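Can you read through this structure? Questions will come right after.
A single protein chain has been omitted from the complex, and every remaining protein chain is retained in its original position.
Showing subunit A:
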Amino acid sequence: MLNRAISGGIIIVDINIKIGGEAGQGIQTIGSVLSRTFVRDGFYVYGNQFYLSRVRGGHNYFHIRMSDHPIYALDEKIDILVALDNQTIPEHIEEVKEGFVLADESIVGDNVNENIVSVPFTEIAKDISGKKLFSNTVAVGAVFGLLCYDLATLNRFLSETFKGKGDEVVEKNIKAAQAGYDYVKNGKFEGVCNYNLNPQPTNRRILINGNDSVGVGALAAGVQFLSAYPMTPSTGVMTRVAAHADDFNAVVEQAEDEIAAINMAIGASFAGVRAMTTTSGGGFCLMTEGLGLSGITETPVVIFLGQRPGPATGLPTMTEQGDLNFVLHAAQGEFPRCVLAPRTAKDAFNQTRRAFDIAEKYQVPVLILSDQHLADGLFTYERFDTSGLKINRHLLEDRAVSSDYQRYAITESGISPRAIPGQNGALVVADSDEHNEEGHIDQTTDNRIRMNEKRLRKVDGLTDEMQMPAIHGIDGADISLIGWGSTYGPLAEAVDILNRDEVSINLIHFSDIYPFSHDTFSLLDGLNTTICVENNATGQFARLLRAELGFEVSKKILRYDGLPFTPQSVIRELEGMGVI
């Protein structure tokens, strides 16, 4: 067990569990049951998964890290490896240094290692229930057996989960878990029990991934129309909103393509509701035309983009921060836009709410730039405080709308008062062509200049709206890591580990990506050695800093193998470049 300082606390418990198997074997179910049980018992879990682009077969894994302190990243060492397929042991045994492997006898094969515990998952399942189906629950029980963990919370969780399937199913699951538990605890590892776990049940905590958090953030923001074409890794947002649409007076429509998706959202927004669309890079390619439509018609729209490695179909289930340049420049012409890149699931909730507010306040498209790492990453939090949430629609009040209403009235802020069609008998005229204050086509040069300048003036207001990057770690450090979006967890933990080893390092982490807040340059200019860390091959954020602020980072750490950073991988890179 590692003792590590993170966010001021000392981690006593730090256990990493990896479940490997083929798609369709239920590794997600095992991962989910374990993580949720830990969270209910007062532990913090960070989880993530690696999966291939196939419905059945292939080698996938689910990684859970549990701790008694908040954690936001995975660790590279494995304490317990659960092997459900033949590939798990050869692929991951190197990661298991002081831990154990739980595997069915048939899978152990020639892999002889004193840490490998053969547990007849299937046989036990059949003995208990007559069905192979319960072998996943046996595996969960076996993990708890190794941890000498009290099964009370697990049993309650199983009862809740399978209540709908009848008492018999509940009972068999509980028995299967107990049998797996007993087999391990009373077998070869009797007396190991060296994990010192002290469950403290709570009902205040939640386990939520980035996608769900965006979905809940959208509901909290009052989204009423979401149209999207399903695309990994963004689909979870659409699914989450759909699950609660009825309660929140919302409509979720699966569009025929991404072009329709964004255009439908724009139409719904024009007619008066908060609207969003969700996609990934390839789908966003098709949306760029609609992005410009939002830009010139000044129709608010929120676009969620879950990045995955491209180009084209790329690595559909893996992660990358490769679309930053694209979202900054997508669509022809010049118009204001805003890009937010959440750091964590909680930040995703808050940033999504902000995205809707900014979109309506400035009447611009707002992009939420996430990626597979954040989309699927599971975070533990106290329940979000949603009391007193208010929504400001930034719409004209009825009494302020008259019959001579002009949708594109020229204003100093660039923001024209927004009414919706039919409001107080007013007419709203919007046009994708250059238009005059009334909204009608106007190709005169004077009008073009006035309208273009009006729209671009909104950038000033947007800049005021943007937040400064978060600073994590010690002040005035010799080395500053610079990161953005989903890399926050691994980078913050790398800084914590290094600070504990008395390395003078901190993290400057951006969640508001475009435009930059006013004082960003002076913050960066005061730093010593700056190292931009990004999940892409070309250093797109470093380039943005140079282009927007004229700021040049000292060095870059770039990862582009489709996998996220870990704290350890960042530290290795820093050592490799000789800065620490």
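In the analysis below, a residue touches a chain if its C-beta (ideal position, glycine included) is under 8 Å from a C-beta of that chain, and two chains touch if they have at least 3 such contacts; residues count from 1.
In the analysis below, contacts and distances are computed from a predicted model.
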{"item": "Protein name as given in UniProt for the chain not displayed, \"formylmethanofuran dehydrogenase\", \"Membrane bound hydrogenase, MbhM subunit\", \"2-oxoacid ferredoxin oxidoreductase\" or \"CRISPR-associated exonuclease Cas4\"", "value": "\"2-oxoacid ferredoxin oxidoreductase\""}
{"item": "Contact residue for the chain not shown (choose from A:152, A:389, A:537 or A:577)", "value": "A:389"}
{"item": "Contact with the hidden chain (one of A:12, A:315, A:429 or A:471)", "value": "A:429"}
{"item": "Residue, one of A:249, A:413, A:444 or A:528, that touches the chain absent here", "value": "A:249"}
{"item": "Omitted-chain contact residue, chosen from A:23, A:66, A:265 or A:318", "value": "A:265"}
{"item": "Subunit A residues touching the omitted chain (full complex)", "value": "36, 39-40, 203, 205-208, 212, 216, 219-220, 222, 224-225, 227, 243-251, 253, 255-257, 259-261, 263-273, 275, 289-290, 293, 297, 383-384, 386-389, 391, 420-422, 425-433, 439-441"}
